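Not every chain of the complex is shown here; the ones you see sit where they belong.
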Amino acid sequence: MKLFNKKYHKPGTRPGTLKTNENAVFSVDLYDYNATVFNAQLNVDVSTCKSFIESENCTWIHVQGDPSAEAMKLLGKDLGIHELYVEDVINVGQRPKVEINDEQIFLILNLPVKEGSSARVDQVSLFLSKTTLISFSTGKNNPFLAVIERLENKIGKLRKQQSDYLLYALIDTVIDFGFPMLETYSEQIQALEDELMETKNERLLSSIHELRRDLLLIRRRLWPQREVINELLRADDNPLLQDNTLLHLRDCHDHVISIMEMLETYHEMTSGLMELYLTSVSLKLNDVMKFLTIFTTIFIPPTFLVGVYGMNFRSENSPTNMPELDWQFGYLMVWGIIALMIGGMLYFFRRKKWI
Amino acid sequence: MKLFNKKYHKPGTRPGTLKTNENAVFSVDLYDYNATVFNAQLNVDVSTCKSFIESENCTWIHVQGDPSAEAMKLLGKDLGIHELYVEDVINVGQRPKVEINDEQIFLILNLPVKEGSSARVDQVSLFLSKTTLISFSTGKNNPFLAVIERLENKIGKLRKQQSDYLLYALIDTVIDFGFPMLETYSEQIQALEDELMETKNERLLSSIHELRRDLLLIRRRLWPQREVINELLRADDNPLLQDNTLLHLRDCHDHVISIMEMLETYHEMTSGLMELYLTSVSLKLNDVMKFLTIFTTIFIPPTFLVGVYGMNFRSENSPTNMPELDWQFGYLMVWGIIALMIGGMLYFFRRKKWI
Amino acid sequence: MKLFNKKYHKPGTRPGTLKTNENAVFSVDLYDYNATVFNAQLNVDVSTCKSFIESENCTWIHVQGDPSAEAMKLLGKDLGIHELYVEDVINVGQRPKVEINDEQIFLILNLPVKEGSSARVDQVSLFLSKTTLISFSTGKNNPFLAVIERLENKIGKLRKQQSDYLLYALIDTVIDFGFPMLETYSEQIQALEDELMETKNERLLSSIHELRRDLLLIRRRLWPQREVINELLRADDNPLLQDNTLLHLRDCHDHVISIMEMLETYHEMTSGLMELYLTSVSLKLNDVMKFLTIFTTIFIPPTFLVGVYGMNFRSENSPTNMPELDWQFGYLMVWGIIALMIGGMLYFFRRKKWI
Amino acid sequence: MKLFNKKYHKPGTRPGTLKTNENAVFSVDLYDYNATVFNAQLNVDVSTCKSFIESENCTWIHVQGDPSAEAMKLLGKDLGIHELYVEDVINVGQRPKVEINDEQIFLILNLPVKEGSSARVDQVSLFLSKTTLISFSTGKNNPFLAVIERLENKIGKLRKQQSDYLLYALIDTVIDFGFPMLETYSEQIQALEDELMETKNERLLSSIHELRRDLLLIRRRLWPQREVINELLRADDNPLLQDNTLLHLRDCHDHVISIMEMLETYHEMTSGLMELYLTSVSLKLNDVMKFLTIFTTIFIPPTFLVGVYGMNFRSENSPTNMPELDWQFGYLMVWGIIALMIGGMLYFFRRKKWI
């Protein structure tokens, strides 16, 4: 997850500025349908879209990838999209938002993608006018394949409804991508939790940190979507949105809130894991210290004792100079004292509950 | 407590999709009653319900377990339940919610279950129309046995009232299951608190962590119920809900808030326990360190001293080479010095308040 | 402070159920007064209350202790108290709440009691109708002695006003019990703060923990009282509440908020104390480690050196085998080297600012 | 900063009770002015105030110190101040609040005072009626000297405006005392931050703790002032408050919020300092441990080696008993091995990046 993923112009630049994008790689797919007819044209040229837009049928234009400034300008002009919105589509990394008026609805959403241990969000921009829906999705793969299949195979009500129902279907898809992501995260957290009780190496620490960081960033990116759906629901007198669509959007709203709450919970949980880690490291240190203390303590007095009888005081000159060295059982006595010392200390530690 | 317990379809799937459930295990009980008549039919077939639903009497259909897609479709069609709600009943792990209109009320609640050290939530879905209440409860055991007994034995007003009062009775039951759960948690916290002062092993640490985790998850699952009851209370002009029922629901609302506040408090308290644990581990380490320091310190200088008189400098060649070894009371002097050293250090440590 | 102090019935039990209370110990005092007459009857029987309730004078019935189910039922019936409220009075541990309608006001408050190091809350339930006030207080001692004295001795406006002013006087008393409690807590915190700088034993740690725990629990119990007083203030068009009473209740409201803010502050402060404790334990450990390091370090090299000259290499066979042992000033040289070593290390530690 | 600074009566005491204050020390100053006349009477008797109050001129009575119950009663009666407000003036330690009606405005504010390392708040009570303003300020020194000077010297609009503008001037003064306090705190935090990087003794720890504690308490005391000014601003149709005054009060409101935000930030910052302290103590401990490890490790193996050659096995009896002791270069060899050992360990530590 990148910390900063917003494209922006130098402060003071004219609003609506589109930088020429040298590396633009994108494909435009067009679906024109009503209850009876379904016409799919893949990889069309932007200029051919205009005639379909003006037809009575529902028209869905899906732009996948990183579109060029020229294509965006053309699409923007044909559909009357405000230049500020066109800029938002190009400058990815926008905050999710919705702009509603009686003729147009413009939405920006973030689609969470989790591949292995790396995560990112793709920006999905949706633009709805009377009979036309244009969707833009960054990233390599079209996330709406399941919707296209439903359109093609007449599954559900999609073909019978207006383009606002298609809008709902796309929003629903974008939001529901949160569930598989959350499932993956829950498995990662579970795995870390299990591992934590076993090993405590630094790799684990950075895994927890990375997880927490990702969840924090994902949460920030997805958080405003709640407000976006809310605002759509409040626009219940907008002529573009029909009652049936609003009913379904309410379901969507539940999902958004559910996902946000889980993200919140997971984030809190990884903070708990970090703390658990810290505490269990301290505990380990405590164990090691205890072992060292006991071990050292047991050997220090005997070592001192044998040092005493390694002194070279000469008994020849004085009867008080280490007479023990001449005693018959001196050596055995030393071993006896050592045994007593060790026994005493073991008893002391046992009483202190250190062993 | 599982981190992720939501059933969901692949993003982009048609709303209202019901997967065929191979492992469906469920039983349908039907209770048809008015002030004078009480008719209980256990383990009925879904198809026989329709005639009761259409009767004037209050009808309560309780579905326990994991119902099959076919049964749900049939029930849904007979009662005019929206396919989105039917999907919510099947895809357990939903966020508690309520959908109200003048003819129907649809509720999803979470029933907390605590068995020994493991906890979980069961989803309870309630659907109320004019004379019929359908309840769905996952889990193995019917949580509403006490209500059935009240119905059967004419305890209280249950038989005299409409089906909305039955709805209240079920909601009240689901929510009140929070109290025994909280009581168990309070005992666990109390036990951990007591144990913490005695032992500090890693098992305790993971107990605290697990408790905190459970409380976090439970809180997230139960939190939205507050909003659900609130919304029911606000629907005071709904023809399905009578004044008496609303009065009782207000009592329910107090319970919900009370439970949430306790969960909050308990969660905060387990965080405090974790911190207490960490601090007391540090304290222990400090004690151990102090002991090691004192013990080592007391033996290091004497050991050095006896090492000195273990040197082999030969006095034969030089009167300055270790004349002490020939002194009459040299050996006793060494012991004297050692005694002085140890005494001095003990005094120093006593002054430092280390012993 | 007990973590869980709520009495509750098994989930699914009929609302309004009153369990027969074997250990009921309670006394009923009755005060009947107007501006000129004051009639106090202590330890009356519940059945004698009815005639006073129906009189025109203000009647205050105070029930102290744990009333029996029968007494409660009788009182409830005489005064028309809803069975749900009767249940709340018996099942102590309720969340503070208020129920208002034009004929009755029902209040539950928590009275904080601090005796030595233990704290608890007593439930005070108040029921006001046109001319009658009934108060229930758990615990052993009547908390309203000062109010009774004011009534008896005609201090202030109590005798001249309606029973709603008496209600205010009782609420005010219950809330003001927070101030002596807070004063005691502030002294405890202050004492702990002072002690913390001196000693760091485990008893202190558990004192801080207990204090924090108590403050957390007390805060939760008292928190809703703010909302309760607020709701009373908003009921400014209720015929039972007169303008003068509302003015005084506003003063009460300030006290409630003031107490809550102090509790909040004290709780935060004890968290700070815990952290301070942890940090100062670490600091102590650091000191001890430093001492050990320095001490050990100073003796290790000399001990090694004297070990060297305790080796038994024989110079007889080889002039390179420990010729120092035969040097005239060998022994003194060793002491010189030891002095140099110790001096050098002391200088090094001084430069490192360790001593 | 004292934790608990509220004066209160025993719970149950009659509202409006004024205890006789034996230690009352106070002075009453009276300023009577209009655009042309300015009449200052210092240290007047309370009884002489009445005639001025009734005059048409603006009258400002300032009571500095701890007024006696009698003086308060007299003032209260002359001006028609409610006995609850009179009690609030005497029982200092009140929460800031405002009571507004069309004839009177009563305000309690807290004036933060920072003298050296100790801080406190003084209670300032303001009472405004049509032509009269009475201010009470605890503490020794009159905080309004600058306002008196402006009045005397006709600086600004003070003399031309009504007494509500004087009220604003006093409120503004009280609030602006927050800025020098914050400046002093910012310098203390800065100083602690700088010092932290150098030394880590326990005195620093208690300084940080005390600072955090003070900021917490000050914040609690000043927090409600925001609401007080807000309520004044909302009373824009009150006949006592003129438009010009409200415009200036809005400026005041900005200051209040600004001060609260800074206090918040400073409090968060001192929490950061505490954490920084803890972390850097751990770091230090780590350094010390590393040093100890390396030092000990370097001497332990050589000490063992010289111990080996201090053994007294007799080679006379056996050619395998310590033949090294008779080798020609045995002693030099030992020194060689020691040099190798130390070199090897130094290399190992260098590779581990410990030195």
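Letters are used for the chains, namely A, B, C and D, taken in the order the chains are written, and counting of residues starts over at 1 for each.
By definition in this document, contacts are C-beta pairs under 8 Å (C-beta built on N, C-alpha and C of every residue); 3 or more make two chains touch, one makes a residue touch a chain.
The structure displayed is predicted, hence computed values, not measured ones.
S.K.: How many subunits, all of the same sequence, make up the entire complex in this structure file, 4 of them being shown?
M.R.: If we count all chains in the complex, we get 5 identical copies.
We take it that only the chains that are shown with their structure count from here on.
S.K.: Count how many hops through touching chains it takes, at the least, to reach subunit D starting from subunit B.
M.R.: Counted as steps through touching chains, the separation is 2.
S.K.: Please tell me whether the contact surfaces of subunit A and subunit B are same or different in residue numbering, using the over-half criterion.
M.R.: Since fewer than half of the residue numbers are used by both chains, the interface counts as different.
S.K.: Using mean Cα positions as chain centres, tell me which chain lies farthest from subunit B.
M.R.: With centres defined by C-alpha atoms, farthest from subunit B sits D.
S.K.: For the two copies subunit A and subunit D, what rotation in degrees overlays their C-alpha atoms? Round to the nearest 5.
M.R.: 145
S.K.: If you average the CA atoms of subunit A and of subunit C, how far apart do the two points sit, in angstrom?
M.R.: Subunit A and subunit C have C-alpha centres separated by 40 Å.
S.K.: Using CA atom averages as chain centres, what separation in Å is found between subunit B and subunit C?
M.R.: Computed value for the inter-centroid distance: 25 Å.
S.K.: Please list all residues of subunit B that touch 2 or more other chains.
M.R.: 278, 282, 285, 289, 292, 296, 303, 307, 310-312, 322
S.K.: How are the chains arranged in terms of who touches whom: line, ring, star, complete or other?
M.R.: The chain contacts form an open line.
S.K.: Could you please write down every pair of chains that are in touch?
M.R.: Contact pairs between chains: A-B, B-C, C-D.
S.K.: Along subunit D, where are the residues that touch subunit C in the complex?
M.R.: Touch list, subunit D to subunit C: 2-4, 6, 8-16, 82, 84, 94-95, 97, 99, 200, 202, 205-206, 209, 212-213, 216-217, 220, 223, 274, 277-278, 281-282, 284-285, 288-289, 291-292, 295-296, 299, 302-303, 306-307, 309-312, 322, 325-332, 334.
S.K.: Give every residue of subunit B touching subunit C within the complex, in rising order.
M.R.: 143-147, 150, 155-156, 158, 169, 172-174, 176-177, 179-180, 182-183, 186-187, 189-190, 197, 247-248, 250-251, 254, 257-258, 261-262, 264-266, 268-269, 272, 275-276, 278-280, 282-283, 285-286, 289-290, 292-293, 296-297, 300-301, 303-304, 307-308, 310-314, 317-318, 320-322, 353-354
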